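The complex is shown incomplete by one protein chain, all other protein chains being positioned as in the whole.
Presenting chain A:
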Amino acid sequence: MEPFERVVERHGAMVLRVVRAVLGPVDAEDAWSETFLAAMRAYPDLDDSANVEAWLVTIAHRKAIDVTRARARAPMPSAQLPERPSRTGRPDDWDADLWHALESLPDKQRAAVAYHYLAGLPYKEIAEITGGSTDAARRAAADGMKALRARYDTAGKSHV
């Protein structure tokens, strides 16, 4: 079996993009940490033939549900995004507009978009993670992308 370090090295960036897309900037890093801690705990029992990306996204999905429930129980006093250093010097970085557009999607669409377009999972795997049929996962991803493009364009302008 591969050292767990290699799993973090190879998939850490993907999981970060996924939890950012699903949870937004405030909770993403906690979800990343909890995902990899849980993954490390379970790693010795992981089947050699398992799809590691799908396994990690499954764990991240559960952690995202936990975070969302905790958030619903104890709403944050402020919906303000934290100040973060800009990556490119452009003021629209960690793009609040992108998150607002993602946030406006129904949970299933946001998950399907993230798991397909950011994690690269096939719709069959996504259906196993989110529940429902493969076709429903495909539709959720397509509808989600359509809505996202309608509300946000890559020039950084939000239409929400």
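Operating definition for what follows: a residue touches a chain if its C-beta (ideal position, glycine included) is under 8 Å from a C-beta of that chain, and two chains touch if they have at least 3 such contacts; residues count from 1.
Heads up, the rule we're going with is that contacts and distances are computed from a predicted model.
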Of the candidate names "Sugar ABC transporter permease", "Indolepyruvate oxidoreductase subunit beta family protein", "Methylated-DNA--protein-cysteine methyltransferase" or "Imidazole glycerol phosphate synthase subunit HisF", which one corresponds to the UniProt protein name of the undepicted chain?
"Methylated-DNA--protein-cysteine methyltransferase"
Give the residue, chosen from A:Ala21, A:Ala54, A:Ile126 or A:Ala140, that touches the chain omitted from the document.
A:Ala21
At which residues does chain A meet the chain that is not included here?
1-5, 8, 12-13, 16-17, 20-21, 29, 32-33, 36-37, 40-41, 43-44, 84-85, 87, 92-95, 98, 117-118, 145, 148-149, 152-154
